[in-house]
Every structure is written in structure tokens, then in C-alpha cells.
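All protein chains but one are shown in place.
Labels run A and B following the written order; every chain starts at residue 1.
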Amino acid sequence: MTSAREMGPAIKVEDLTVAYGESPVLWDVDMEVPAGILMAVVGPNGAGKTSLIKAITGLVRPVAGHVSIFGKPYPEQRHLVGYVPQRNSVDWDFPTTVLDVVMMGRYGGLGWFRRPGPAERALALEALEKVGIAEFKGRQISQLSGGQQQRLFLARAIVQDASIYLMDEPFQGVDATTERAIVTLLKEMRARGKTVVVVHHDLQTVPEYFDWVTLLNVRCVASGPVESVFTDRNLRLTYGGRVSYLTHHAPGDTLADGEDGD
Amino acid sequence: MEFLGDLLANYTLRTVGMGAVFLGAVNGVLGSFAVLRKQSLLGDAISHAALPGIALAFLLTGSKAPIVLLLGAAAAGWVGTLLVANIVKNTRVKYDSALGLVLSVFFGIGLVLLTYIQRMPVASQAGLDTFLFGQAATLLARDVTTIGILGSAVLLIVLAVWKEFKLLCFDPDFALSIGFPIRWLDVLLITLLVTSIVIGLQTVGVVLMSAMVVAPAAAARQWTDRLGAMVAISAFFGALAGGAGALTSSLVARLPTGPTIVLYLTVIVLVSLVAAPNRGVVWNRVRERVNRNSLQAEAVLADLYVLAVRHEDPGHGHPISVLRTMSIGHGGVDRSLEVLRERGLVRSTADGTWSLTPRGLEEAERLAGRRGEGP
Partner (left out) sequence: MTAPQVEIQLIAAVVAVSCALPGTFLVLRRMAMMSDAISHAILFGIVLAFFVVRDLSSPFLVIAAALTGVLTVSLVELLNRTGLVREDAAIGLTFPALFSIGVILVARYAGSVHLDTDSVLLGELAFAPFNRLEVMGYDIGPRALYLMAGIMLLNILFIAVFYKELKLATFDASLAAVLGFFPGFLHYALMALVSVTAVGAFDAVGSILVVALMIAPPATAYLLVDRLSLMLAVSALLGAVSAVSGYWIAHILDASIAGSMASAAGLLFGAAYLAAPGRGLIAITARRVRQRWKFAQTMLLVHLYNHEGLPEEVRENRISNLHEHLKWDHRFTERVVAVARRQGFAETRGSCLVLTERGRRSAMEAMVG
């Protein structure tokens, strides 16, 4: 049985460089995500956060660099990773129901020619219960509110029963209740040993929701536990001086930084 | 009944009818996927692009056998599709321009080839007319067999790869992440579309092929929210229009089959748009949301009322977090507060808390009275 240490960290990104045209969106990024944590990936627009997730899942091909999941390349470890894309990446008018979408999460395990059956259906219903939208199971997906749609995507991820979850802006445009529900769910997942990496846009909530954070602006500015990494200085490096609303009581501010603790 | 018997005994009608019915069904199925992927007009482009393929197939092989011409048409249709994708990917020319370009230029090339062929002693003029307008009336049993075999193959493949196609159309990124071979699935789907279009060309003709691909699917979408049902209904509509069109055009003089089928399709679409319960869904959805919003707003108003009643000062402001807590599971507090504020029933204070206005107090009392919870 491979020990946890031998397996390596949940996600290891080395020298990752992604470019779509002339200039890179990710450059020589090194990052390690240990297993069992809840990590936020933050950075300004165009910083490459979505590209990072897409490069890890193989949706975009990097120009250089390497990604490994528990020590092995992604294609071999697909079944361990659950991907939750941005909500606006699908057409919600597509003729499919809530239950249907969740069952799609099981397609990976079915192989060719097999249909989802009662077992898959049961799992899907369970996941819908867990995210709190079981009552909508027969509804066409455009009839859901933004928050409900996000929960739907989460339910689909849950049925994948993965070890690692990659989520792209799951809190974008959801109401406060849903946001709280999602955070609760994520913390529950972490408690069960899952690793969750979330592209996040709201700096205010990072210390409250996450244990680890990666600050990204084409380069990886810093990555590690929130207490040590989420400092004023790092934020300034990431956002280029545009961070004006962080309170003086940001965690990690030490006198050694030359700042007053207020 | 005797009438029907006579009809069915009519060889031409039987042939054309079967061909048209089956074609309608197959195109209904593939058309569903095309429409859902916003590729409605791709069918139009593929039909036009097929012409040079047919001409070349004849030029190169000297044979007018249907299967040869079909292969030529399919190849040209495929090349056209690839070219469109290429143009969009590599230049700033947009998708619609690329479609129109490939459609018309390929057709022009086909025209040149065709007129060049017609100078040859062997060829005949009839080919072009058939291609342009469809010459359903000249369908032979042999042609229908071809349609039947190819069409069945197409349908079987769709059935086999159903869930893969479904996910491909709905969420290709997610599909890729769980290991689906997206590229190949896309190639397969396009091939099936090209096939279904190409086997229909001689029945309906180039110009009208677009409708055969788009109309059944557009109509079917109005009746259901499930992909499986939509595809089935689409096949049914296509078959229905095909059969009715064939029947009508054989009964009425000087009524060409292709346009008749399209007219039936148009009627089906119009009826579906107007009468389908799904259309109510659009209105229902809107109504539902409005209802839900107003119910939520009422709930927030009621909460504020409860707080006001408990507190000594009814004008005292309450922070939004309290209201959110009271509304757990219902959401929409922020929006409700805005709505209530616009109606003059609540106001927000300097320190960001919310309270009832005198009017709001009145309204809340009225609602409470209506609910039987009187003070």
C-alpha cells in the first residue's frame, strides 16, 4: 500500500506555462496542494486562475510544465478528480432535468454503451438531497435560480465521488444563503479527507472559508496556509497595489513586514 | 379505407412515401443535435457544399450509381464543414460569414463542374434539377433501400452513443474532464449529420434541406424538456411531415413534393409554438419568478414586522444579517429589501440597518390580518 508520502501531494504543478497567443496567462507556476485541505485560488482578472484549473484537468495544453495528481499524470487519475466548471459555461436552456444533469456525473464510470440505471439514480438523488435541491429533481434546469444551478453543479461533482475537487468560481452570483450552504458542504468534504481547490473572487471571505490560498497573477506569487501567505504584502504583489479595502487586521501582518499592526 | 388501399398499392406513392417518412425521421433526430449546438444553418451549408462532390464523383468514376454520388456528396459536405471550422479558427472571419462563404463558393464550383459535365455527350440535364429541388417523384425502390439502410445505421449509432452525445452537447468541458474523446465524438456527430443530409438531398433538394434539419427539432423542443423525448418527437414530426407531404403531393396535381413537406413542417412548427404547454412554461417561468419574488418580499416584510412588534421602537433598524437568518432556505433577502424599499415600505438607515416605514407598518399589519395573525 503506497504511503501518503510516497504518493505525493494531491496536486503538484511544476513550471506550468500556458499561453493562448502571444503573451502567457500562466508562467512557470510551481504549486503544491497537500491532500485534505480547502484551498482558494485568487488573483486579478486575467491572472490565469481558470487556465490553471483547465491545465490541471487537461482542458488546455500547457506550453511547458507538468501536472501530477498523487504522483501520477492526470489521464491516469481522472477518476479521482471532480471538475466543476463556471456556471456560464453551459446553455441552461438545454432540454435536460436536474436529476439528469447529476447523473451525468456518473457517466465517466459507465463506459461505452451502458446506460445509467437505478444505482446511478439513487446516488444522484442522494447528492441532490445533500445540496438541498432534491425537490427540483424533475425540473428543467433553466427553471432554477443562480444559487440552485450552482448547487446542481456541486451535486454532479459529489456523485463523481472524487478525492480532489476543482471548482471554478462557485460563489459567483449566488445568494447569501446558497453561499453559506456551499461553504458548509465544502468544509464537510474536507472533513471527510477530500481536497478542494476553488477559484475564488471575494478576498474578504478567504480567511473565513479556506485554510490554504494560492495568489496568482500569471506568476504564482505565493501559495500556502492562509495565516502565513494571505498577507497585505503578498496581496499588494498580486493585485499591484489595487487592494485598498483590506482591513488592517489582515492575518499574517507581522511587524517584521515593516507595517504597524494598528 | 378502399381509398387508402388504392393509395398504398400505388408503387410510386409507396416508394416516395416510405422514403420521405424515413428521411424525415432521421433528419429530425440529427437535426435535434444540430439545433441544440447552435449549428442550425450548418445543414444549409452542408447541402449546398455537397454539389461539387456529386459532380466530382461522377467525373472521377463515370458512374451515376447512387452510392457513388452519395459518397461524393458526403465527402464534399465534410470538407466544407472542416473549412468552416478552419476559417473561424484561423482568421477573424466569423462563423456566419464562413458558412455563407463555403455554402455559396462550393455551390458555384459545383455549378461549374456540372455545366462542364453537361457539355459531355454522356451526361443529362436532369441531374441538376433533381439536386436543386429534389425529385422525390423519381425515387426508386433502390434509392429507398439505400435511404433505409444508411438511415437505420445512423439511428443505431445515435442510440448506442446516446449518453456521450448528450454530454457532448450539454457540457463538453466536463465531458473532456471525465475522459470522453471529445474530438472523435464531434467527428462522429458531424458525419452522421452529413449522412442524413446527403441521403435526403434527392428527395427535398438543396434549398429546403435546411428546414428538414431545423424544423422538426425546433417544434419538438416546445413540447418537452427532456432530450430523449425531444429527439423522439422530432423524429415523429419529421416522419409525419414527410409522409403527409408525399401523400398530398401525389394527390394534388402539380404540387412538388419537397416544398409540400416543408409547408407541413412549417405548420407543425407554428402549431407547436402557439399551442404547446411548454410555451406556457416561458410565461409560467416568468410568472413563477414574479410570484416567488413577491412571496419572498412579503416574507421579509412579515419578518420585519415581527421584529418591530417585539422591539419597543418600531422604527428601530435591524441589520440585514438578522433578516437573512430569519429567511434561511428562502434566500433573496437583498432583492426583497430593494423591492420593498422601492415601494416605500422599508428604509435603510445610516448604519446599514433596515426598518419599516409607517406605510410598511400599515401594509404588514394588513397582511398579517389577512393571514389571520392579527395583532
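Please note the rule applied: contacts are C-beta pairs under 8 Å (C-beta built on N, C-alpha and C of every residue); 3 or more make two chains touch, one makes a residue touch a chain.
This structure is a prediction, so every number in the text was calculated from the model and none was measured.
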Listed residues B:114, B:175, B:323 or B:361, member touching the removed chain: B:114
Touch with the omitted chain, as defined above, among B:77, B:172 or B:259: B:259
Contact partner of the left-out chain, one of A:7, A:37 or A:64: A:64
Residue ranges of chain A at the interface with the undisplayed chain: 14-15, 17, 19, 22, 24, 27-28, 30, 62-66, 219
Residues of chain B in contact with the chain not shown: 35, 38-41, 43-44, 48, 87, 90-94, 96-101, 103-116, 119, 129, 132-133, 207-208, 210-211, 213-215, 217-218, 221-222, 254-256, 258-260, 262-263, 266, 269, 273, 278-279, 282
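As a working rule, only the chains that are shown with their structure count from here on.
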Sites on chain A touched by chain B in the complex: 54, 57-59, 75, 78, 81, 83, 85, 89-91, 94-97, 100-101, 104, 107-108, 110, 112-113, 115-116, 132, 140, 142-143, 145, 147, 156, 160, 175-178
Residues of chain B defined as touching chain A within the complex: 36, 160-164, 166-167, 169-171, 173-180, 221, 224-227, 229-230, 281, 285, 288, 324, 327-334
